[in-house]
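Sharing a structure with you now.
Shown here: the complex without one of its protein chains, the others still in place.
After this line comes chain A, so read on.
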Amino acid sequence: MTALSGTGALIRLVLRRDRVRIPVWVLGIAGTVLGSVSSFPAAYSDAASRQARAALMNNPATVIMTGPGYGLDHYTFGAMTANEMGGLTAVASALMSILLVVRHTRAEEESGRGDLVRAAVVGRHAATTAALVVVLGANVLLGAVIAAGLPTVLPALGAAGSLLFGASVTAVGAVFTGVAAVTAQVMEHSRAATGSAGALLATAFALRAAGDLGDGTLSWLSPIGWAQATRAYVDGRWWPLLPACALTALAVAAAYALRARRDEGAGLVRTRSARTSASARLNGAFGLALRLQRGLLAGWVLGFVVFGLFIGSMADQAASFVAENEMARRFFTRLGAGAATDALLATYMSLMAMVGTGYALQAVSLPRSEETAGHVEPLLGGTPLNRPRWLVGHLAATLLGSVLVVGLAGASAGLMFAATTGDVTAAAPVLLGALAHLPAVWVLVGVAVALFGLAPAAGGLVWAALAGVVFVGTFGPLLRLPEWVSNLSPFAHTPRLPGAEFTTTPLVVLTVLAVGLMVVGTTAFSRRDVG
């Protein structure tokens, strides 16, 4: 038996388990790119409108969101595709890779299924290899679909540029395939493996954003920066993908080396010895829910505080840039914001709350995973704890967590902004700007709870809803989506603070809607079978 025995069978197992999941990922990402690009000619019919669009690409908010902005002098559809779709598509392929790799490596070991598999004629490296082969294959497929699809939906995009664009998406996915293979060795739990790989992705995004705002040096430390440095459709450089290939190879080699040095099921971070009795806080549904998600919450709070500090520190500098830029000023004026700084901060608080909804949805998915794991049976079947109280315990922990994640990000952004401007009163409005989005976050939590009660197997749909909300929130104005489509997003109704007028009515309506959905879900859960 060699270390790779059984890899072929495991590859077939992975493909069988993900025969729906992988196509959904690939078609979802590629479909979003192709769908957006196909709307370009209608939205920007002449060169003048494209140039007007190009001018907006220089404003700091857009630079942070999308990328460095190249080819702006002659803003073709190709440059538009690469500039506006490249960064986020790369992030999407990285997310796909991280989730899939951890799912087939650490999560399998953690569940105990890994032992069952390893007891067969299966080598030490077979599971890792099978996961890498399939996920790298999925990335190649994603790149190929994009490369082939782009010239099809918009002939103005050449085949050569499209191939490079697709390859750069694949390259970022490949890097994070390797990264996730490493974190899956280091961390003992799949959640931690996903979380730490996600944190590295966030770091890559932040480095790229900071570099693109500055002189571009920092961008060269980021795989996403390398993908964008290919300047597809404009300069068509392939060589920036070389470091991505090298890093992928390095990460994969590291993953194999680490795998060879550890026990099955063990992580490299040692487990501390556990307590022999429960602390006073672990005394009911809420205490248990908080305990189960404390690692998740800590990770999100940490990441969002760093993000808040970053936004707060760059807002003033970015605003002075906006003030000098006629087009950017007009863009923000059109958003209905007064000062450019306010508009910038308001945009970021809104974006941050949308991404922070990811925490809330992860936290509120715990009841379902508790149910499928069989953990609820002794609780609901063998103790007086009833279903509404159990579910409300998880909800309360989730809502509290969402206040912490969003609120602490807002507070750190506000304090950092106040520190850089020297204006102490500037902090509170930024914090309020973050908190004002919470009712919108809760609406999505409400959707998740309603699904849990009514159609638990379809709980994943709420992530599609969040993806739609983020898409509408970021691309809606650029793609000139009809107003009713944008209004489907709860974030379209929350006041954009600081700058805009603070209105309580939408906040009350959204909160009532959220509570209503939660009541529906809780009631439905009380009436259905458990398990």
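FYI, a residue touches a chain if its C-beta (ideal position, glycine included) is under 8 Å from a C-beta of that chain, and two chains touch if they have at least 3 such contacts; residues count from 1.
We adopt the following convention: contacts and distances are computed from a predicted model.
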| item | value |
| --- | --- |
| The complex's invisible chain, by UniProt name, from "Response regulator", "ABC-2 type transport system ATP-binding protein", "3-oxoadipate CoA-transferase, beta subunit" or "Heme exporter protein D" | "ABC-2 type transport system ATP-binding protein" |
| Touch with the omitted chain, as defined above, among A:Glu110, A:Asp212, A:Asp316 or A:Asp342 | A:Glu110 |
| Option from A:Leu292, A:Leu309 or A:Ala419 whose C-beta touches the chain left out | A:Leu292 |
| Listed residues A:Arg21, A:Arg262 or A:His375, member touching the removed chain | A:His375 |
| Residue of A:Asp46, A:Asp215, A:Asp263 or A:Asp529 in touch with the missing chain, whole complex considered | A:Asp529 |
| Where the missing chain touches chain A, by residue | 110, 189, 271, 273-278, 282-284, 287-288, 291-292, 373-375, 377-386, 527, 529-531 |
